[in-house]
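Scroll down for the structure; my scribbles are underneath it.
Note that one protein chain is taken out, while the other chains of the complex remain in position.
What follows is chain A.
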Amino acid sequence: MSAVMITRKVRKWEKLPGKNTFCCDGRVMMARQKGVFYLTLFLIIGTCSLFFAFECPYLAVHLSPAIPVFAILLFFFVMAMLLRTSFSDPGVLPRALPEEATFIEMEIEAANGNVPAGQRPPPRIRNVQINNQIVKLKYCYTCKIFRPPRASHCSICDNCVDRFDHHCPWVGNCVGKRNYRYFYLFTLSLSLLTIYIFTFNIVHVVMRSVDNGFLNTLKETPGTVLEVLVCFFTLWSVVGLTGFHTYLISLNQTTNEDIKGSWSGKNRVQNPYSHKNIIKNCCEVLCGPIYPSVLDRRGLMQEDSPVSATSAAPSSSSISNPVPQTMHAVLCLQKTTAALIPNEHTPEDAKPSVAASAEKSPSPKDGDPPAPKVPPLASPETDVETSIVKDKTH
């Protein structure tokens, strides 16, 4: 393995810390557990295929050819949004390089002053004033940075994500600043598609039953029963989710903030990011600028000189990167195969069922400093989809 590393060019995605998998030479970025994402794909493609096979021929002839055409357009839009959400960088913040980490440590020491021996040092918090409200920025011990406002650390992907919303197992990725609008459009278009298929299934069954009788209809088009079942259960969860996110967008809040109750309650700070105007909030979230990825995934690593263009220190290691050497070696070995087809390398294994993954605890990190663990904000327990699905299946 190490011989391969020396002779071929290494791209930066291969050395990125965190628990993401990369495909297509760094163009695609996803979480490690992709089982539920494959299920989502299967359900959408499967149900739509049944619709096109069983209902569309009849409806095109007896009602209008526009029906399947619109269904196809909607299906492509749903798939495009899903793939865009799943494959793009959600807004991952790169970890601090050693010099930056040291600089921040020095600032913290200076701010804390002399802590008497035996006493715990105060928590690492920085107060900033945003639109005349005091917001506390927490220090991330894994990434060694003070998290920007609205950023949060996802324990599943082991990355700090900007404007972190939640980690969605259904799309197999975190939802953050860069892909939130695609996620919202995915849920919205999927709601429309589900309602559309459900409605036309009913129309089709009614129309056919008038001619042939109800039982004969079901025998001729067995796919209809399956579609109706899938659509019925999907409808409640997806439409509910779309409604919830519409509410969040109108208030310019994230799921993470809503769950933690950051801006609710009388004694709490009011949301400083809201424009206090629903239209403005919606426009900012949905029609705002398309942020670029700050992770240069496809850039080439310079093997003989440090990654940072400015650092000229001759004694630094070939890749100035906070990952310790053993971890670095493990990552190298793992990621050389990632260029082909990514494997699940998690010790706990990919758990396709949502219920099983709910019991999973945050995976242990090797070689981490003995620091307070970041609470698993993005565990499936706090994931809104799973809680809605769980509620509905009771």
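Convention: a contact is a pair of C-beta atoms (placed from the backbone, for glycine too) under 8 Å apart; a residue touches a chain by one contact, two chains touch by 3 or more; residues count from 1.
Simple rule for what comes next: contacts and distances are computed from a predicted model.
Colleague: So which of "Golgin A7 family member B", "Histidine-containing phosphotransfer protein", "V-type proton ATPase subunit G" or "E3 ubiquitin ligase complex SCF subunit" is the UniProt name of the chain that got left out?
Modeller: UniProt lists the chain that is not shown as "Golgin A7 family member B".
Colleague: Of the listed residues A:R11, A:R124 or A:R150, which contacts the missing chain in the full complex?
Modeller: For the chain that is not drawn, the touching residue is A:R150.
Colleague: Touching the missing chain, which residues of chain A?
Modeller: On the side of chain A, residues 76-77, 80-81, 84, 93-94, 96-97, 99-100, 103-104, 128-131, 135, 145, 148-150, 163, 182, 185, 272-273, 283-284, 286-292, 294-296, 308-313 touch the unshown chain.
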